[in-house]
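Below: one structure in structure tokens.
Every protein chain but one is kept in place in this view of the complex.
What follows is chain A.
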Amino acid sequence: MTRMLTITRRALMLAGTAAFGLSAAPALAQDGWPQQPVNIIVPYPPGGNTDLIARTLAEPLSEVLGQPVVIENRGGAGGTVGVGEASRAEPDGYTLVVGDIATMGINPHVYDNLVYDPLEDFDPVIQITSIPLVMAVGPRLEEVADLPDLIARAKEDPEYIDYASAGVGTAQHLAFELFRSLAGIEALHIPYQGSAPARTALMSGEVGVMIDGTVVPMIKDGTLRALAVTSEERVAALPDVPTVREQGVDMVYTSWHGIMAPKGTDPEIIETVNGALDEILGRPDIRERFEALNIGLVGGSPEDFTAFVTEQAGTLGELVEMSGASRN
């Protein structure tokens, strides 16, 4: 505990000097950084959404910065291992981390002994994505016409819905719990180890429904059917699918990713990375690549992202409490 405190205090002092430096000599940090490769920690194993996003952006980012950008996969314990490591890294701009709704929004409310705190230990750099989730049904709920129909049937038979998720306390689990409580229905949660096996169970009819971000291709080829999207507005990839809100349940829920730096990183460096990524996220070829994956790109300033993470911390905290996912 003492160690944590000293780190935080040192980080605060660094942050203070850095803020002072900002007003005194704005160009200094930019001249020096980066002089060596920049590491971006992905707190998951290779192959997932987070990894894909980081690897796709690493290439153009290294061109802009003039130094290699290295992706480091540090998976384990729902992303807490890698993010914990990033929180202990030197705040010199050479270690950044991809934060997401799980590690920076949900986990603090789910894990008791979390080794980091999203806003105490990190400076938000830029929000990268906002990913609408899709509520999809498989062959087991073939007879369901639309969302109001699903709700009506579930009200009639409390055992009607078995829903899959990527695991206890994941963004997908919380999304369905939020829907369940707002719609006032019962549903049995069947957790899987990640989106892929959950999707398979949905396709085979083992479970009836799930909310997830990875089902768009299966909806397009007709294996699964979309009942609703959880975003505020309809999504480009599925223009005919109405939002949850349109169908009478007041729910908006999106998953997200962003870059964070260890607390105390020079604001000049944060501005540099933010500027570089903001420009990259606006490029048409990058937008096109992500659009095909149903991933919306956001961008904006570090302050925008800080405000967003702060807002999310509150909302997700309430949600975790309601879902009963709190543990450990």
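As a convention for this text, contacts are C-beta pairs under 8 Å (C-beta built on N, C-alpha and C of every residue); 3 or more make two chains touch, one makes a residue touch a chain; residues count from 1.
Throughout what follows, contacts and distances are computed from a predicted model.
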"TctA family transporter", "Nitrogenase iron-molybdenum cofactor biosynthesis protein NifN", "Formate dehydrogenase subunit alpha" or "Sporulation and spore germination" - which is the UniProt name of the missing chain: "TctA family transporter"
Of A:E206, A:D278 or A:D304, the residue in touch with the unshown chain: A:E206
Absent-chain contact - pick from A:V252, A:A292 or A:M322: A:A292
Residue in contact with the excluded chain [from A:P46, A:G248 or A:G314]: A:P46
Residue in contact with the excluded chain [from A:A89, A:A152, A:I190 or A:A307]: A:I190
Sites on chain A contacted by the missing partner chain, in the whole complex: 45-48, 51-52, 55-56, 58-59, 72-78, 80-81, 84, 110, 113, 115, 159, 162, 167-169, 188, 190-193, 196-197, 199-201, 203-204, 206-207, 217-218, 221, 223, 289, 292-293, 325, 327-328
